[in-house]
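Here the complex is missing a single protein chain, while all its other protein chains stay put.
Here is chain A:
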Amino acid sequence: MNDLLVANSVSKNFGNFKALNQVSIAVPKGSIFGLLGPNGAGKTTLIRIINQITMPDEGAVLLDGQPLKPEHVRDIGYLPEERGLYKSMKVGEQCLYLAQLKGLTKTEAKARLKYWFDKLEIGDWWNKKIQELSKGQAQKIQFIVTVLHQPKLLIFDEPFSGFDPINANLIKDEILQLRDEGATVIFSTHRMESVEELCDHIALIHKSNKVLDGKLNDIKRQFKTNTFEVGLESLNREKVFAEIQDKFEVLPATFKNLNDDIKLNIKLGEHASPNDLLSFLTSKAEVHHFVEVIPSASDIFIQTVKNN
């Protein structure tokens, strides 16, 4: 049993609107799983189904091999995108209340809160009201409340919104540490650079359907077009350019370089190897730059959404 969470052909309708259509995902234990998709694709609905906030019309969700039960709320920590806290309640009281709702006893909750408050150096906030905190400060509290009961599965929906870069990094490191300690993370965001940085698996939902999923590296391999970015220096630019264009599919490229090079994206046919290209190029000009073009998560996202 390597998958902590499995969703089997989950569908959900709201009236005549199909919010999810036969979506299946499998989140491996100990992974950071990126749940991606444009606005309104159905991500939040899927997340709410996992949290048992809404019930699926069809399909089932298994946590650790068992169909979701009310007791499972203890095993899940959820940081929703639409989040907030009771404004006029004191920080400490509020954390204790939310922790107890997740099944912790008061003493347990107190001890763990002390640990987290010390770790994030916010011990003096205990008796403040939420409305006295800044947005970023409140987000920190929210993060602590989400992870406090040490759930097996953590679901973060846009966890970095509202944080400055320093605090965003702090939270990112905490997420990585939690993963290293054995937690599994579902991570939903529109910020592709953090997907690149954190996720090892992704699934892309578009218009209520899952259109893509797998290991991020596999998907990248799948999406690469055997294209190479090259920078050449030659005295006879036009001639070299014409000769390359004769043999290969060529597109202009832009990248930063010291010299005034010919900058090209060269697409190889399916059977050609990079070595063939390289030896051809070295025979014509001086090669300063030779890199395989690997699609970024952002490229994959845009391309997939456009094609569907």
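General observations
The rule is short, and it goes like this: a residue touches a chain if its C-beta (ideal position, glycine included) is under 8 Å from a C-beta of that chain, and two chains touch if they have at least 3 such contacts; residues count from 1.
Here is the rule we use: contacts and distances are computed from a predicted model.
Remark: of the listed names "Cytochrome bc1 complex cytochrome c subunit", "Succinate dehydrogenase / fumarate reductase flavoprotein subunit", "RsbT antagonist protein RsbS" or "ABC-2 type transport system permease protein", the one matching the undisplayed chain in UniProt is "ABC-2 type transport system permease protein".
Across A:42, A:80 or A:159, the single residue that touches the chain missing here is A:80. Seen from chain A, the chain kept out of the figure touches residues 14-15, 48, 51-54, 70-71, 73-74, 76, 78, 80, 82-89, 97-98, 100-103, 142, 145.
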